[in-house]
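Note that one protein chain is taken out, while the other chains of the complex remain in position.
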Amino acid sequence: MRSYIIKRLFYSVIIAWGILTITFVLLRVGPTSPVDRYILNIAARGQDVDSVRQAIEARYGLDKPIIEQYLLYMGNLLQGKWGWSFSASQPVMDLIGSHWIYSFQLVLLSSIFAIIVGVGLGMLSAVKQNTKIDYAASIFSFIGISIPGFWLGLMLILVFAVYLGVFRTYYDTNYPIWSLENLRQLILPVLTLGIGSLAGYVRYTRSAMLDNLRKEFVTTARAKGLSERTVIGKHVLRNAVLPLVTIIMFDLGSIVFGGAYLTEIVFGIPGLGQVSFNAIFANDYAVVVAVTLIGTFLVLFINLVTDLIYTYLDPRIRYD
Amino acid sequence: MAKDKLMKWTGALVAVSMLVSAMSGCSAPAPKIADNFIEGDVSGGEAETLNWILAADASSFGYVGYTLESLAGYDNKFNIVLRCLAKDIEASPDGLVYTINIRPDLKWSDGSQVTSEDYVYTLKNLMFSDWLNYNYKDDWQEDVDGVKRFVVPAVVDNTTFTVTRKFVQPEFIYTLYDLMPYPKYIAVKYEGDVDAFTQAKEFNSLSYTGNLGPYTFKEWLKNDKFVLSRNPGFFMGRETGAPFFSEMVIKLFGTSAVMQAALEAGDITQCGIEPQNVAKFKKMERINVYTIPTRGYNIISYNQRNNGWEGLRNKQVRQAISMAVDKDTIVKKIYLGFAEPAYSFIPSSSPWYSDDTVLKLGVEPLNSKQKAIEMLKAAGYAYGKSGDRDVLLGKDGKPVKLLLVTTPGSDVVESMSMLIKQELADIGIEVEVKWVQWATLIRQYMSNKVPGSDQEARYNNGPGAISEEAWDLTLMGHNTDPLAPSGSRVFFASDGGLNSFGFFNSKVDELFAKIRSQEGLDKEDRRKMYQELSRVISEEQPVDFITYSRGNSGFQRNVKGIEPGINMGYNYYLWHFE
Amino acid sequence: MTVNTILEVSNLKTWFYTRRGIVKAVNGVDFDLWQGECLCLVGESGCGKSVTALSLLRLFDSPPGKIVSGKVIYDGIDLTSCPVKRIRQVRGKEIAMVFQNAQSALNPVFTIGDQIMEQINAHGHYGRAETRKKALMLLEEMNIPQAENALTMYPHQMSGGMKQRAMIAMSLSCDPAILIADEPTTAVDVTIRAQIMFILQELMSRRNMSIIFITHDLSLVREIGDRAAVIYGGKVVEIAPVDTILTAPAHPYTRGLIACLPDISADLKRLPSIPGNTPNPIDLPQGCTFHPRCKDVMDICRSTEPELVNIAGVHKVACHLYDNAGVDRA
Partner (left out) sequence: MTELRAEQGGKSRRPFFISHRLVGYYWERLQKNRLSLVGLGFIGFLALTGIFGPFVVQDPQKTDFNIKNLPPLGFSIQESIYDIRTGEITTTIIQSRPEHPLGTDSKGRDMLAMLVSGARISLLVGLLATGIAIFIGAFLGVLSAYLGGWVDNALMRFTDIMMTFPFFLLLVLIVFIFGPSLAIIVLVIGLTGWTGAARLIRSEALSLRTRDFITASKALGASDTRVIFNHLIPNVSSLIIVMASLSIPGVIMAEAALSFIGLGDPMSTSWGTILNTGQHSLDSAWWVAVEPGIMLFLTVLSFNFFGDGLRDAFDPKASV
């Protein structure tokens, strides 16, 4: 087991390094340059730009050859120096440190929401297969999967904030994370982000349950004289959970910089998504690489955890 | 006596009742320190850094300005308002030496006095240094027989210093007014090391600003909010007790739609308002909307370099095209009226503006398409048929097709290019609008070099130079300085650093030179020169000046002390809730 | 002879309403189970014997399955109609089941111990330790080696035989009055089969309980059964003591089956078999379901279904050949 984990970690490092390099090269070799932004600003204020271009490049060490920049960056990284974000003018880690919580709470809450409701609904429609409830649930899940999150977000704002005025139109960071007000203002974002995953979970849960509902051990369980609740909730679910874990975990990894970002934009939540994308538009490679790395490690970590959960959930699986 | 006291109270009470939804209660007679002033802004407008010497964007200077006053400012009529200055800057009769007196009561955070030494150090060792490369050093340089040379600052005494130029530049004084100091005692630690300086804690957290601004830095959450808290020691607050807000917050929003919804809901105190919403907001009791002139203007620049349509090198053609683009339509359809036609780089709000000398192309009566067509014919261009419509034929006999290159993202710019396309179609010129990211615009269209030469591409490499990609028109927004319009020489002078469209006119060069010299010293003479300059440029039409836009700013009605105008914020530290 | 019937099944019909039509898997099964006997339900695969077994405890999938008629009387109550709560108390406690394939019948993600203890606690409450002790005893009774750690094993860690025995242990944990063993030996190899058969026989003698033993293998019937009920086309066509069935089968179908038994004494060129194949439960033949394959078919067989009638003592047959047999006796 341990050796397996070690091997996995080793792989992770390799993968992370690969991704780091790809990102760095993309950013620094591409046609755009961090300086462009300065140039534009300076030009807009009616100032001669050509005289300062090299100056700025020099200021941020962009005039050095790309290889040298890469090695420099790697060197710092290995010393745990994540570098300086010149678009946010603060250390990259401070930037991330002050924003991650907003993405985290969003993703966490929406996942919890999606899992509870999704799995619950999925079980329900599986048990009530081919009933009205089942059809309703599956239609709902289709809709949930197909509705573009960012658009849904806009519509929710339009209806609930602009017209009905039930919610604020934007996210207010003045409320402490643990305050009720904060939870309240997260309702729409969580709904927006959660609905897609939720819909997916409904379908996966349903099919996973159905796969197992017809299994012989279910009849055995019934023959034991167990209550239907125990039969479904214990014997069936426990087996159905296995495929679900993979899907949920994978989903978790993928929404952080996908749906979460769009949701953050729509609702003005200053999360990591916002940070990373602004960094991209500012060509701020230190931030972009850092965020990408974090995202990568997140995914890798999730994969590892998934496998470990698996060994726990399914005694038939052993890694070595 | 007792009666109007009562009135005051009831007024306050009304205010309270109006405010409940907006902000937590405030109840004593104004002015008093209460609540937070929350200004809305769209995320694009966020500052880059608080270490302002490294900043290129206006917002950075704006953010810092709350905590660090410049030497002086202006009210809406461009009367000087002294800030850190003890008395107005006096220039020597020959206009070469400027003597600056700063107030004696300026303190850094450690309590030490802000001295002229700090200013001189900031200029000499920071702004003029090679290791730091101040982005706007140009303002502080003069051309000494082809070589750029910095002006010379010198300490006279604790509160007095001088800046000496080699040549006279009457408008240089306005650059001086904007000067802000760095604390020498901190800066020396980082001198020479650009990285250390860039990342210096003190500078990035403005922890040195002492009593130099009405507010002190509290928190900056990128993409979300910039928070300042009241500075009780503010040097100008001593008499008035200003500022009157316990916190000043700049809150960022993803879209202006959301921002305005927040203003409507009373969640924020002030924000800009899009033209289409002004009427709605003017109807609301709780909101005041001020319509004020801005420094922003749009231009269509005509590529007069060799890779643009040859016609554009002909003044008559340029005039004809400008004439065909109806500015009133633009004002009405795109700005819904919140703009005025532009005729030169000097806005009507500027003391140097002269209404009578400029050639008013594109507005009654000079906005007739028919006239434009005649002018084009007069310029030696024939019309032909393409399908059922008349099209302008180039010298080569082919229909003229112009390429308008611009950047996407701004609704105004997009709309304008569309409208221009429409307008020019009416005089038989087909315009193709091409959207490119501004990075591309700068690289492939604005920057130019003499073909084959080993020049490094710049905005203006002189007459022979052309850009990588051919283009005919671009549409851009720029800011002008109503007080010192001669800054626009970078666009219109032959050696102008932003003269990417290749306009070369000796008369213009000469006039700019004169304004920025001995001869410009006398304000009357300078006004005449400006009149002449605007005349020439509006006649030459190197670019089509389109509009100076009006800004709309919405405030919660209970904010008092506002003086609407082009420099509306000049007395912001006196604003207060009633 | 005096017997006391503990389970009485009469005219039990379990139909499955599928898209392709109504599958009449069980179509009027009658039999009764006596105290302490081993009744074998014999028949070819697909004849409905397994569904019959499931129907007794209403364990078939419903929908689509449905008991359309009949009674299953146990201890005075009708299991086909009694409330679910009631039948749940019967399941496992009074009537337990052992399934064909322990591999799939045991839940792969729980340890054997858990699954047995769960059964124990399903009816009546014991302390953790006591439950465990009970489970242990059961496993030992099934003479499973190192019962201790067998408790903590997962099904996939056990051999087929162990699984099957563990399963039986589980089914016995509430010592039921009736054990339904649905082809408990088909999935295992010969040696293990022997063990299991031995265990079952032992059980019957030790705890005096009744077993319904479902199989298609007449040799097993001979080995363990007291009586046998031959099922064809979802009906019991003949029911009698095992040796009667083996030596003097009455129903043509039973005769056929017996004839198919490989007899060591006689050497045959080829094994005989019943011509034709089992009827399709969706459209069962008119009249006697066996008539298409019956050598002695008569007109009446095509039209009317034969009743299950007593022909001698406890020997019942459903065949028109014996229509007047009962009359003779009278």
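All chains are identified by letter, namely A, B and C, in their written order; residue positions are counted from 1 within each chain.
Following the convention adopted for this analysis, contacts are C-beta pairs under 8 Å (C-beta built on N, C-alpha and C of every residue); 3 or more make two chains touch, one makes a residue touch a chain.
No experiment lies behind these values; they were computed from the predicted model shown.
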- Only these shown chains touch the missing one, namely A, B
- Note on the structure: Sole touch to the unshown chain from A:Asn174, A:Ser207 or A:Thr311: residue A:Ser207
- Query: Touching the left-out chain: which of A:Ile15, A:Ala58 or A:Val245?
  - Reply: A:Ile15
- Item | Listed residues B:Pro153, B:Pro183 or B:Pro275, member touching the removed chain | B:Pro275
- Item | Given A:Tyr70, A:Phe150 or A:Tyr175, the one touching the chain that is not displayed | A:Phe150
- Item | Positions on subunit A contacted by the hidden chain, ascending | 11, 14-15, 18-19, 22-23, 26-27, 30-32, 142-143, 145-148, 150-151, 154-155, 157-158, 162, 203-204, 206-208, 211, 243, 254, 256-258, 261-262, 265-266, 276-277, 280-281, 288, 291-292, 295-296, 299-300, 303
- Residues in subunit B touching the chain absent from view: 255-258, 260-261, 274-279, 282, 291, 329, 331-334, 336-340, 408-409, 411, 414-415, 418-419, 421-422, 434-437, 440, 550
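Following the convention adopted for this analysis, only the chains that are shown with their structure count from here on.
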- Query: If you average the Cα atoms of each chain, whose average lands nearest the overall Cα average?
  - Reply: A
- Message: Taking the mean of the CA coordinates per chain, how far is subunit A from subunit C in Å?
- Response: 55
- Note on the structure: Chain centres from averaged Cα atoms put subunit A and subunit B apart, in whole Å, by 40
- Item | Contacts with 2+ other chains: residues of subunit A | none
- Among the residues of subunit B, pick out those that touch two or more other chains and give their numbers. none
- Going by the contact rule at the top, pick out the subunit A residues touching subunit C in the complex. 214-217, 219-228, 235, 238-239, 313-316
- Would you tell me which residues of subunit C are touching subunit A in their complex? 54, 57, 59, 61, 84, 88-93, 96-97, 99, 101, 104-111, 118-119, 122-123, 154, 156-157, 167, 170-171
- Enumerate the contact residues on subunit B facing subunit A in the complex. 43, 48-51, 54, 56-58, 132-133, 135-139, 148, 194-195, 198-199, 204, 221-225, 252-254, 258-259, 261-262, 265, 267, 437-440, 442-443, 458-460, 477-481, 487-488, 490-491, 496-498
